[in-house]
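So, chain A:
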Amino acid sequence: MTAAIGTAGSPAAGLLVDIRARRGTFTLAVALEVGDETVAIVGPNGAGKSTVLRCVAGLTAPTAGRVVLGDRVLDDVDRRVHVPVEHRDLGIVFQDYLLFPHRSALDNVAFGLRARGWSTRAARDEARTWLARVGLTDQHALRPAALSGGQAQRVALARALATEPAALLLDEPLAALDVQARHHIRRQLRERLAAFDGPTLLVTHDPIEAATLADRLVVLEDGRITQTGTIDDVTRRPRSAWAARLAGVNLYRGRASGGLVALDDGGQLIAAGAPDGDVFAAVPPRAVALFRQHPSGTPRNVWTGVVDGVESYGDRLRVHLAASPPVTAEITPAAAAELDLARAGEVHVAVKATEITTYPQ
Partner candidate 1 sequence: MTDVTGMRPLVLVALVVLTACAAGAETTTGDPTTAASDGAVSGDVTVFAGASLTDAFTELGTAFEDANPGTTVTFNFAGSQQLATQITTDGAPADVFASANQTQMDVVGEAALLAGGPVVFARNRLEISVEPGNPAGIATLDDLGRDGIGVVLAADEVPAGRYAREALDAAGVTVRPVSLETDVRAVLTKVSLGEADAGIVYTSDIAAAEDTVEGVAIPDEDNVIAAYLIATLRDAPSAEAARAFVETVRSEKGQETLDAYGFDTP
Partner candidate 2 sequence: MTRGQESTAAGIPAGVRALGVAAIVFLTLPLIGLALRTPWDQVSTLLTEPLVLRALRLSLVASLASLALASVLGVPLAWLLARTDFPGRRLVRALAVLPMVLPPVVGGVALLLALGRRGLFGQVLFAATGWALPFTTPGVIVAETFVAMPFLVVTVEAGLRALDPRFEEAAATLGASRWTVLRTVTLPLIAPSLTAGMALCWARALGEFGATITFAGNLPGRTQTMPLAVYLELESNPAAAYLLSILLLVVSIAVLVGMRDRYLGSP
């Protein structure tokens, strides 16, 4: 069971997930709490994010642990408690929406209410209200196949919200949309989530989506939570390779002693103010200077490597170097030209000690 649980809002009204689940080749182990807020589970594909949602939804049974929503125990493997899917009172927006193709948009939204015994008329009236709330007024009679991606997404959201569930789950809610639609829908979704009363757990591999929609992030890699916090926390102090990529920094692990960090993967760095013990060391690519000759002057960290790859990054270039340790530098095209990167041969890397951020593991 991993640590790093953050709470906002009282646990009594919130969602508690503390489970282990088999997921293909590895076992997932996740513990988190969601209060009256939106928490995004982020991480690389295959990390097990959707499995967590499925366990909460009751579609997959965890092999160990508990799922608790408010004062209701939905899953308790030790006590053999497993509340069936249809009784969990959750609203779920699926990755490809899963709108019933044989029903109109209106009837899709009304479905959950009808399942709860509402009359057709009452359910449809309520459904109309919800569709209006997500900004759809003319599409009621259309079948899902006739809806645009953005419209379908909103219908799916309305359908999930219409039953006023105790918690909301979203699985890659914007992934199926094109970039244009995504931007527009994202804002609207943010409003809807803010208006929703209760815990919201969303899963995404897109950090921007996470940043805009969620109050807190939980980083899941290989079935384990590697970091939680706000988007700021995660990008300022990334604690995993994925978070580092998200933040766009070079991340190293090592053991620090008196300002000298011995890196796990080889090499060492001199970092100002490094706390003793196991640390992360983050080096922003902009802080990495490249030279063809051994540099003179003050940088305390100098090592050599060879160019491994170059890619454009906005109006700059990111240069990957195979070295000990490997590093990515961000330089101007002019600088790149001066360095003549196409030519083989050694490249000198220099990083000032003051540019390195270190923090305990």
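On the choice of candidates, all candidates are chains of the complex that A comes from, given by their letters.
Just so it is clear, contacts are C-beta pairs under 8 Å (C-beta built on N, C-alpha and C of every residue); 3 or more make two chains touch, one makes a residue touch a chain; residues count from 1.
Owing to the predicted nature of the structure, the values given are computational and were not obtained by experimental measurement.
By the touch rule above, chain A in this complex touches candidate 2 out of 1 or 2.
Looking at the complex, you find that chain A touches candidate 2 at residues 57-59, 84-90, 92, 94, 98, 100-102, 111-112, 115-116, 159, 163.
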